[in-house]
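Heads up, one of the protein chains got dropped from this complex, but the rest are sitting where they should.
Moving on, here comes subunit A:
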Amino acid sequence: MQAEQEADFTLDLRGESCPYPVIYTLEALQGMNKGELLQVITDCPGSFRNVPEEAIAHGYTLAQDPVKNGQEYLFYIYA
C-alpha cells in the first residue's frame, strides 16, 4: 500500500454481513470530527459497493481509491 495518511480510527467489520457494515460505517463517521480519517475493513461482498457509495451519498469523501486485499476491501473515508 502506498504512503497514505494514517487513519484516526479503524472499523474492523470482517465477518459482518449486510446491512451492518454500511450502518456501522455511517454511524462511526457521524460520531467523528470533520476531517478525521476512518479506515474500514470489510469482507461482506455486498458492502464492497454499498459502503463507499453510501458514504459518498451521505456527504463524506473517500481519501483514496478502495483497496482490494484478497477477499476483503479497505476503504478510507473522511468524516
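By definition in this document, contacts are C-beta pairs under 8 Å (C-beta built on N, C-alpha and C of every residue); 3 or more make two chains touch, one makes a residue touch a chain; residues count from 1.
Everything that follows uses one rule, which is that contacts and distances are computed from a predicted model.
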Which of "Sugar ABC transporter permease", "ABC transmembrane type-1 domain-containing protein", "Selenium metabolism membrane protein YedE/FdhT" or "Nucleotidyltransferase family protein" is the UniProt protein name of the chain not shown?
"Selenium metabolism membrane protein YedE/FdhT"
In the full complex, which residues of subunit A touch the absent chain?
6-20, 22-24, 26, 28, 39, 41, 43-46, 48-50, 53-54, 57-59, 67-72, 74
